[in-house]
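Provided herewith is a single structure, encoded as structure tokens, for subsequent inquiry.
A single protein chain has been removed from this complex, and every other one stays in its place.
Showing subunit A:
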Amino acid sequence: MLAAVRAALTTYVPVLPFVVFALFPYYHMAVTSLKADAELYNPLKNPLWIQDGATLDHYRVLVRETLFSRWYLNTFAVSAIATVASVIIGLLAAYALARLRFPGVGPFGVAIFVTYLVPPSLLFLPLAIVVNHLGLSDSVWSLVVTYPTFLVPFNTWLLMGYLRTIPRELEECAMIDGASRIQAMRRIILPLALPGVLSAAIFSFTLSWNEFLYALVFMGSGHMKTIPVGTVNDLIRADVFQWGPLMAAAVLGSVPVAVVYTFFVDHYVSGMTAGAVKG
């Protein structure tokens, strides 16, 4: 009993301020999205509490008067496809860089990292030309092909670190046992690298989901928008912020990412630390 109390005091109490700090914006967002406009814009009311009753009006506005559900679909499609593609490419690249011996393997790894450092605000101009040339403007494919420019380098580096922690002998043994390199990779390395792969996938998904600049530049028209661009474009008119629907969009928009994190949090942590220590 005493031990349990002590454990609670030493574990949860110190964590509490951090939890409050981390969850406060989310709480504020949720509270604001549920307030009626009258209360929301009254400066005398407590901004952190709902005093005059909750309402789903803002959500209704969002769904009925904007193309929010379409944006949602766009964002989901782009994020999912870009994530799957980037993780597969990143895994293969990381495997090659971590395991194969070929001339220039070191500089090649560094070069991939350097491309990750080129800021998107610089890269979107040439990418716009490429996207136009490919005839992909105003389609989800414009983002599916551009997001990997920052996702693949990141995944490659994360997974390189992770693959290096898996003993080489395992796959050598598999190859002596009768596996080709691809079989050894699929049946031995991949199951063992799963935490790393999941980390990479979660991270890629989050980055794609929240991405703003490329989505703004490449998907201009009304129904071809992602959530971040759509909400900013349609819910902020000049200097008028429609705080209620904005917050409602933010709440709905953060749900998939929150779900993904909660589901894979254990894997995510082990993946991050494994990569961090040995990377």
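By definition in this document, a residue touches a chain if its C-beta (ideal position, glycine included) is under 8 Å from a C-beta of that chain, and two chains touch if they have at least 3 such contacts; residues count from 1.
Here is the rule we use: contacts and distances are computed from a predicted model.
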Name per UniProt, for the chain absent here [options: "Energy-coupling factor transport system substrate-specific component", "Sn-glycerol-3-phosphate ABC transporter ATP-binding protein UgpC", "Ferritin-like domain-containing protein" or "Rod shape-determining protein MreD"]: "Sn-glycerol-3-phosphate ABC transporter ATP-binding protein UgpC"
Option from A:P25, A:P167 or A:G220 whose C-beta touches the chain left out: A:P167
Per the touch definition above, residue among A:M29, A:A80, A:M175 or A:L213 touching the missing chain: A:M175
Hidden partner chain, touching residue among A:N42, A:T55, A:S137 or A:Q183: A:Q183
Which residue of A:L92, A:L192 or A:V232 touches the chain not shown here: A:L192
Where the unshown chain meets subunit A, residue by residue: 167, 169-170, 172-180, 183, 187-188, 191-192
